[in-house]
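Sharing a structure here in structure tokens format.
Incomplete set of chains, arranged as in the complex.
We just call them A and B in the order they show up, numbering each chain from 1.
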């Protein structure tokens, strides 16, 4: 059983069905009927007018957002363990034309207002030092931690005070919302977030991610940047249909709840081994090489996470029964 | 009936079936079993070792190739009507970090060795003028014309003589091969082509295109560039499976033959109206506004192509019977 990544999971049947239904003759690029419905569908979900662009990867969504929010000669503030800093192969620098990522430390890959304030104060305001123009946070974080609406709002207030634009990498936004039980709006634009990468691939989609602008004035320029980055698909309806299927009947939320619940089962079994509180669909545990080998011998696959630690990721197609064998195996170590 | 673009066509059933078969748990990115088979599948087809990267758009394939072949401070030679020059929203400049496109005129969007030679001689070799480092041609061209293996080889020889790398935009490569009845190798590496964008989306695929390097040393760097451009999909098996399905039993060639045959039916009906010889799956015809209106009233959709002209594009799901009504309508004008 694989717990490498939520990317290893198959596609949810409803998404596959939607792709089949979109298999008709229609206008190319994003001129089709599915793409046209994205704005209203997401606006309804977020209770505010949003502009939406579909793209095929989270990296593209994140980096198109950063390019819209930060000029080439400025900097984006992010956590030192942020996906944009450590796992996107330099894509932020590519899309922004060389903007600098300035990193901030913090437990569980979370940035606190205090840490942000300290980082800002350390930057001289002259032409010799690159000046920050944007903040990006990941929710749920790379360590499976979740920012609450209040925590996001505190960062949002700091951003406004310092002239920073505010982006949220929501590759696992669904898991964050599922954990909090809050309204998606409370976690985003009501807390000052201006652009959201809303991830669906890790949550049952095939290759469609949504880039949402709550500041809708940024969308037109970004449509040009999307084309220029080769991210406007000629048969875009096959992407748009995936997103609409995920929104239908809150499939995104149900899938995330399954993944989160599965993670809780593992987390509870792991008990004191847990290196971070389990809030979303990732469980980080202390695990000796011998223990890791034992689990693998029993057929469980996962990534080592540095020395003596492992990362276990659940996904939409795990439920509490599916992960019970892993939970039992961990408990029995 | 729509003749706007081969992008308007649906996906071939065999491709959809392949996607369904790939819907299993497997390794993320391009670590899956389908992606692993790409190199041998394309190497077999081209009778030489090739390195293949899948991407989701032809623009990405073209521009990753150009970035591998041309440094930022140099230029890519292309036809003035080339897709990279007129229809990719500045993507070549983005991926190459600002390399210059230098355009060459020529009938039917084809570049002749003479025209290439003249363009090269007009460039002063000093640091003030940008120096060309690569040539890209489109086969079949943007006007549905086809370069023969000999024509490609003549350009290839000029490239070698002048230190130019050589790329072929094969968004409609299948239609060119179908027209010529030649071996794919004769039209590419045997004629000096070092990188090929082999298009499948216009030919029955969903969103998978292949970037082939005959100079396989360019692939490693390009894998990094692909990730950096957000073009490494996390569930890449759904793309790789599409390409393999297109190669199975030469589906790519059968589809292209259908589209070409349909274009021939229209071209023959259009007769003297044809603005270019019909060689692939595009038909450009003289058409007055009144005539265009009449065709549209009969339910045929297509793009105007400047004043008094129209472009009609056939695709894999047109066959000679399907387009007969349009052929009859044109003949009856």
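Just so it is clear, a contact is a pair of C-beta atoms (placed from the backbone, for glycine too) under 8 Å apart; a residue touches a chain by one contact, two chains touch by 3 or more.
Just so it is clear, the model here is predicted, and its values are computed rather than measured.
Visitor: When 2 copies appear, how many make the full set?
Guide: 4
In this section, only the chains that are shown with their structure count from here on.
Visitor: How many degrees of rotation bring the Cα atoms of chain A onto the matching Cα atoms of chain B, given to the nearest 5?
Guide: The two chains, chain A and chain B, differ by a rotation of 180 degrees.
Visitor: Quick one: chain A and chain B, Cα centre-to-centre, how many Å?
Guide: 34
Visitor: Quick one: which bits of chain B touch chain A in the complex? Just the residue numbers, please.
Guide: Within the complex, chain B contacts chain A at residues 2, 4-5, 7-11, 16, 19-20, 23-29, 55-60, 63, 88-91, 94-95, 201-202, 206-207, 224, 227-235, 238-239.
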